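Just one protein chain is left out here, and the rest sit where they should.
The block that comes next holds chain A.
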Amino acid sequence: MLSSYLTMAAILFCIGLYGALVKRNAVIILLSIELMLNAVNLNLVAFSKYGVVPSLTGQMFTLFSIAVAAAEAAVGIAILIALFRARGTVNADEYDEMRR
């Protein structure tokens, strides 16, 4: 059963990676990153039940990573809103100051 969960998480991670690299709307890029974080959480919880030494440590790790992901989402949206005020767009292709 462990390998089914790991495969599931791998599928989720790859879809998230594809979304983060292809999408143009910066909000959707943030959402895709959340998808990848979810895949990692699934792995941690699967190992906390089916690993060699089952323990609650994996669940604690997941709890902390959910907290950090929530903080990341809040700060990310705030930065996006500030950027939108400055540039008038959320299209990630147009945030290109660093390569001009």
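Throughout what follows, contacts are C-beta pairs under 8 Å (C-beta built on N, C-alpha and C of every residue); 3 or more make two chains touch, one makes a residue touch a chain; residues count from 1.
By definition in this document, contacts and distances are computed from a predicted model.
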(request) If you had to name the missing chain as UniProt does, which of "NADH-quinone oxidoreductase subunit J", "3-(3-hydroxy-phenyl)propionate/3-hydroxycinnamic acid hydroxylase", "histidine kinase" or "Regulatory protein YycH domain-containing protein" would it be? (result) "NADH-quinone oxidoreductase subunit J"
(request) Extract the touching residues of chain A with respect to the undisplayed chain. (result) 1-8, 10-19, 21-25, 27-28, 30-32, 34-35, 38, 41-42, 45-46, 48-56, 59-60, 62-64, 66-75, 77-82, 84-85, 88-90
